[in-house]
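In this view, the complex is presented without one of its protein chains, the others remaining in place.
Let's turn to chain A:
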Amino acid sequence: MPGSDDLTALWITLQLAAVSTLILLVVGTPLAWWLARTQWRFRFVVEAMVALPLVLPPTVLGFYLLIALGPEGPIGSLMEALGGQPLAFTFSGLVIGSVVYSLPFVVQPLQNAFSAVGRRPMEVAATLRASPMDRFFTVAVPLAAPGFLTAAVLGFAHTLGEFGVVLMIGGNIPGSTQVVSIAVYDHVEALDYTSAHWLSGGLLLMSMLMLMAVYALNRRFLVVRL
């Protein structure tokens, strides 16, 4: 049986993935829309920055985030000046790390989906009296729906499987910042294979169910899109 620390780790992992995905969709949607539409000649710089977490070792990313979020870093000291706590080794810090780490997995599918929608449907909506905001929500978003689904799932799943960044900036505080992937690592280190089995099996089952649900849904979306 999994211990209470393991269940807490699972709960924290799910919370982290859900909150990060939500924030990623809110931040990623306007960014992806802008990237899909802008004619700005330096767009590639922004695209490269968004894609950076894909190639950077998570420990490197985590190291810089630790510096930035710690009491001496720009974000950490800003938080302290505002009367708050430095963000390193807190759940909020984990969320920030996850958002940065999973950004390309959300922005790229959205950007592709918005590019595929193209300008024409938006022009049609404009000639049908829809204001820019109106046509974004009533035309671009529904037409890009499969992209949103892909983005949400990839963002969620990627955060779920995160290890290096969390280890660097969250440490490994059971009941506060310990997530499943790190708990499994700890159990294996301690040769407690039973607990490792419980946790790993649980995560495996959950991920499989989630992905199956998504692919089943996505098939329906494709039928609608034809």
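In this section, a contact is a pair of C-beta atoms (placed from the backbone, for glycine too) under 8 Å apart; a residue touches a chain by one contact, two chains touch by 3 or more; residues count from 1.
The working rule: contacts and distances are computed from a predicted model.
Hidden chain, UniProt protein name from the list "Sigma-70 family RNA polymerase sigma factor", "Molybdenum ABC transporter ATP-binding protein", "peptidylprolyl isomerase" or "Transketolase family protein": "Molybdenum ABC transporter ATP-binding protein". Screening A:L14, A:I75, A:A126 or A:M210 for touch with the missing chain picks out A:A126.
Although one chain is not shown, part of chain A still touches it, namely residues 120-121, 123-132, 134-135, 138-139, 142-143, 145, 224-226.
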